[in-house]
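Complex shown without one protein chain; remaining protein chains in place.
Letters A, B and C mark the chains in the order given here, with residues in each chain numbered from 1 onward.
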Amino acid sequence: MTWIISILNIFTNPLFYKITLTAATPFIFAALGGVFSEITGVVNIALEGIMLLGAFVSIVFTYLTGSPWIGVLMAMISGLGMAWLHAWASIKWYGNQIVSGTALILLAQGLTGFLMEPIFGKPGQTDFIGRIKDIKIPFVKNIPFVGEIIGELNPLVFIAIGLVFFSWWFLYKTTMGLRMRAVGENPEAADTLGINVYKIRYFGVLMSGILASLGGAFLSVGELGQFKELMTGGRGFIALAAMILGNWNPIGAFWACLLFGAAEAMNNQLQSSPILQISASTKPLFNMLPFIVTIIVVSGFIGRTRAPAADGVPYIKD
Amino acid sequence: MKKRIMKINLSAFIVPVMSVIIALLIASVVILLIGKNPLIAYYEMLKGAFGSSQDFINTIVKTTPLILTGLAVGFGFRAGVFNIGAEGQMSMGALFATIAGMNLGGFPPYIAIPITILSGMLMGALWASIAGFLKARTGAHEVITTIMLNWISYYLGNYMVAGPLSVGSGTPKSPEIAASAKLPVIIKSQSIELTPGIFIAILMAIVIYVLLEKTSTGYEIKAVGFNPYAAEYGGISIAKNVVLAMAISGALAGLAGALEVMGLHYRYLGTLTSGKGFDGISISLIGQNHPIGIIFAALLIGSLRTGSNAMQFAGIPKHIVMIIQGIVIFLVAADRIVKTILTYRKKHKAGVEK
Amino acid sequence: MAAGIENVKDYAVVMRGITKRFPNVVANDHVDLFVKKGEIHAIVGENGAGKTTLMNQLYGLINPDEGEIYINGKKVNIKNPSDAIKNGIGMVHQHFMLVSNLTAVENIILGSEPRKGAVLDIKKAKKEVKELSERYGLYIDIEAKIEDTPVGMQQRIEILKTLYRGAEILILDEPTAVLTPQETEELFEIMRKLKESGKTIIFISHKLNEVMEITDTITVMRLGKVTGNLKTSQTNPKEIAKFMVGRDVLLRVEKKPKKPKHEVLRVENLWVKDNRGLDAVKGISFNVRAGEILGIAGVAGNGQTELIEALTGLRKAENGKVFLLNDEVTNKDARILREKGLVHIPEDRQKHGLVLQFPGYYNVILGRHYKTPFCIDGFLDMRYIIDYSKKLFEDFDVRPKDPKILAANLSGGNQQKVILAREMSSSPIVSIFAQPTRGLDIGAIEYIHKNILKLRDEDVAIILVSMELEEIFSLSDRIIVMYEGEIMGEVMPEETSYEEVGLMMAGSKLEMIRSGIK
Partner (left out) sequence: MVTDTGGLGDKSFNDGTWAGIQMAVEEFGLEANVIQSYEQADYIPNLTKAAQEADVVFAVGFMMTDALFKVAPQFPGTYFVGIDITPPEGSEYPNVMTFTFKENEAAFLVGYVAAAMTKSNIVGFIGGIPIPPVERFRYGFEAGVKTYSELHDKDVQILKGYTMVFDDPKKGKDLAMSQFAEGADIIFHASGACGNGVIEAAKEKFTALAGTSDLAGLIDYYWKNGTGLFAMGVDADQDYLAPGAVLASAMKRVDMAAYYGVRDAFEGTFEGGMKVLGLKEKGVGISPMKYTKGLVPNSVIAELYYIINLVNEGILSIPITQEELDSFSVPEIEFPF
């Protein structure tokens, strides 16, 4: 009974939804990045690395310029750079996309760790450098329940949600989107219609770099105001899973990210519930919740998802 | 035919070797930038990896699990599944090898050792089979499920050593396994020990090679990996082979975990895998998914890692090695940069001859 | 040949001295091609003669090593498909170039989309496509995704793609290979309409009767060279075949009188669902006897595929029974059926028939790979397998004869021979052939037909599913016709006509036809 009450308590607490949103935001950025890349047929397992570098670069430039927004901008440029490397290897040189992706993860981990000392004078983690202020939405803030969820949030959360709809619109309503989907499904067919497969793939991969780096920037200048080595903690991989769970569709990926964020928030709320009498020693097990929920959802409700047919296959023209 | 095989092997070696050279060149610029001498750094690295028998043993000790996780991922690729979960399978293998090993005190080594090894492999296989089973049964994408299983095993493992299995007051660790379940030390130099783990790993590479190339099981697994429709048409069960492939892949990763316990830590630690499962991805691909190639790829990464620790004495941070490793793997991915130059000439010649 | 040289202006397409070398073969060796404006021009030739290669160069997919191209009298440099499109060239490829998860209209406009800013103007696109499709009578479902679209309609979508881009010169590479006779007739109607409106059409086909019916002039190719330029009105299939193959070809196989024996396969009231969960086979019953060929005719998509998949253990039967030599084998899996002597030449040879990444020697043991003598105690006997496959390649004339070559690198005809070799050599009791000659040249067809008859004479029970009425008529001892999952009737080839079978394929029951009701 206390279980039911405390779970009900969680669902009626607006802050649960707010925590869900902020927990989901880094996944949303990165999963959208994954969608952009893979919908054109390039597997991007490097999301984790791109996020990490984005987190780092945004802090570095916030530190240097004092403006976290400049940090975000530079993070996007760093994401572009990483993505360009990935595109270059996998499109131009027909490289194995998974290998290139893992290489970039290592590279990002190495670079960010290595550059800590020269830039901040100490390894490991930075002090609090500063972060983007939350924004208050004047009227919304006063709406009872809703106001507590979205009345005051980090602007990057809104940007993430905006980007979900933008991505959907872009991929399904514009000519570029149509071409991207065609290239990911049947590059040869697109080629016979005079579409430059390589250009489209470059575009998709570069976009994925920009988007994923925002996920990293959200973690550092958005949420914490500091950088810590390896602070992305595997979120890029979870985003990858969310993208698949969402069937390579921005909206689907968004739901998958929200599901994951909600499960994570649920984990935290259950651990923090004042009425549930759970011994401290079993609480660590609650951390498995998001992962178990995902497995149940993917195998129980979603089942077979369908990757773009040419996903991961280099397009070789002789 | 013989000539062709030779050529293929040669180019398979040329690419990684060239990649290492290029990566070292790029990294030396970075080293120069922080005001250190790259030559000294690399000398230290080489010395650190192969300079003394102790260093050499260290390199081998590091290479051992990498061979196995590389095999695990590579075997999955051959079967058409992307097992991104070697990390979790290795951890679960280690955990259960530990639990078995802890309780085998009453048995002589020739019973305790095989049982401990088998428990690790079995658990790794079971853990991976969850993903295999879900894929075969419901179509759940193995990339999702294995990533999720990695996290679950992480939490489970750390929970076990912090809670139910924990011993001692300082360390989050399980009790030691029984002496009879430890691998015998064949070479010992101070506290650096070499166990027959490496031979088990190499043996497994050969077993996997034989399995894939010489048996009907391997034939079926490859057929399913290449073309499940044709396999089904040929009377081969897709579901059975997907589960089997995941299980074998997981067993290899589990073995990696078991050997780490039996030959190195003698107990389970939450942090024991430290990314070796993920390393398996690049190792298997550097080794072209070929069991023998994987041995060399693992050696490459293993020696870079050992070398890097020594390099710190020359004042080079440990991160430089991740950068080098990243560049090496990147260049292996984009191997055509090297290959195009080689094959362009060949192609041209062949075209003219005809 | 020299005729056109002075006056290239009369020609929509002139290709001169085109040479294209691939690593292992000279695919086009100084090929000349002249196509008059407003005519339908055939290119014929054996598999691998270089027809597709030639057209790919005209369309800019690959670039010639030597040679020149003139379009409407002007020399052009076609580097890529965009250039070709600009020059008014459109191509319908041998293997359809459609994006399967996009809709028909999206496929048609792809690359030349009507737009408002960056936004796709899908309304305008639909309107334009609808108009175009009505103008030429190319009826399609513009909202349907390609994956849910039947091949005949896909063909029309491909043609619309070219027309949408304003193509004046249409290349149709083996457009009829996957079409039913009815669909082929419809296509020819369309081609005539296009011709009337002034378009030039290059038509590639292995079916000489089609070539005779629809084209004005013919270019024959053989081993990368042009071997003949013919006027359709002044030639006949025998002559064309001789130019193609370099020898006389039997256009119709000799068939010994039938001697059917005991019943081998019996199907009772079989129900099967398709991928979407709809009933595709609705209570079918029939039997096949040893030494007999049962032909199953029907327009593609009327349940033949599902029927065969159910018979061969690749799909679950919902209801009904299947007996093999009086043992019930309903819903037994493929392996058990194979062990009982059922073999299957699948419809889609690359999807089901072969593991393309396996070498030939692995492909010829698929299905028996776990049995002696190929496999002993779980270990493959590689030496035996290679020797065995060498012999098989020799016997079945697979070219090149090296079984170490990957199946992917064999031509379609030779891929089919590998499958045939594998299936026929496993001493079958029942043999199911699904579209066994699709896309093959006449030499290969002749060869396969001979082998089917040879099996029959060895007292194998044979089911032959084909959309080619000619093939059905010339090989079958009995014919059943399927329509929407049901059998419309059973006839003997010598007692029926193309018309009667055609009517059944369109959904009329035999009794009704014979009793005069349509």
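Keep in mind that, in the parts below, a residue touches a chain if its C-beta (ideal position, glycine included) is under 8 Å from a C-beta of that chain, and two chains touch if they have at least 3 such contacts.
Values in this document were obtained by computation on a predicted structure and should not be read as measured data.
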{"item": "Neighbouring shown chains of the undisplayed chain, as defined at the top", "value": "A, B"}
{"item": "Contact partner of the left-out chain, one of B:45, B:178 or B:264", "value": "B:264"}
{"item": "Option from B:93, B:172, B:234 or B:250 whose C-beta touches the chain left out", "value": "B:172"}
{"item": "Option from A:67, A:174, A:196 or A:271 whose C-beta touches the chain left out", "value": "A:271"}
{"item": "Touching residue (missing chain; options B:19, B:58 or B:98)", "value": "B:58"}
{"item": "Interface with the unshown chain - residue positions in chain A", "value": "13, 15-16, 18-19, 22-23, 26, 116, 122-125, 127-128, 131, 134, 152, 219, 223-226, 228-231, 233, 264-265, 268-269, 271-274, 280-281, 283-284, 287"}
{"item": "Residues of chain B (touch criterion as defined above) contacting the omitted chain", "value": "54-55, 58, 61-62, 154-155, 158-159, 161-163, 166, 168-173, 190-192, 260, 264-267, 269-272, 274-275, 305-306, 308-310, 312-313, 317-318"}
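Heads up, the rule we're going with is that only the chains that are shown with their structure count from here on.
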{"item": "Mean-CA-position distance for chain C and chain A (Å)", "value": "46"}
{"item": "Chain C-touching residues of chain B, taken from the complex the two chains share", "value": "1, 214-217, 219-220, 222-223, 226-227, 229-237, 347, 350-351, 354"}
{"item": "Residues of chain B touching chain A in the complex", "value": "30, 34, 82, 84, 134, 137-141, 143-145, 147-149, 151-152, 155-156, 158-159, 162-163, 278, 281-282, 285-286, 317-330, 332-337, 340"}
{"item": "Chain B-touching residues of chain A, taken from the complex the two chains share", "value": "85, 88-90, 93-100, 102-111, 113-114, 117-118, 123, 234, 237-238, 240-241, 244-245, 281, 284-285, 287-288, 290-292, 294-295, 298-300, 302-305"}
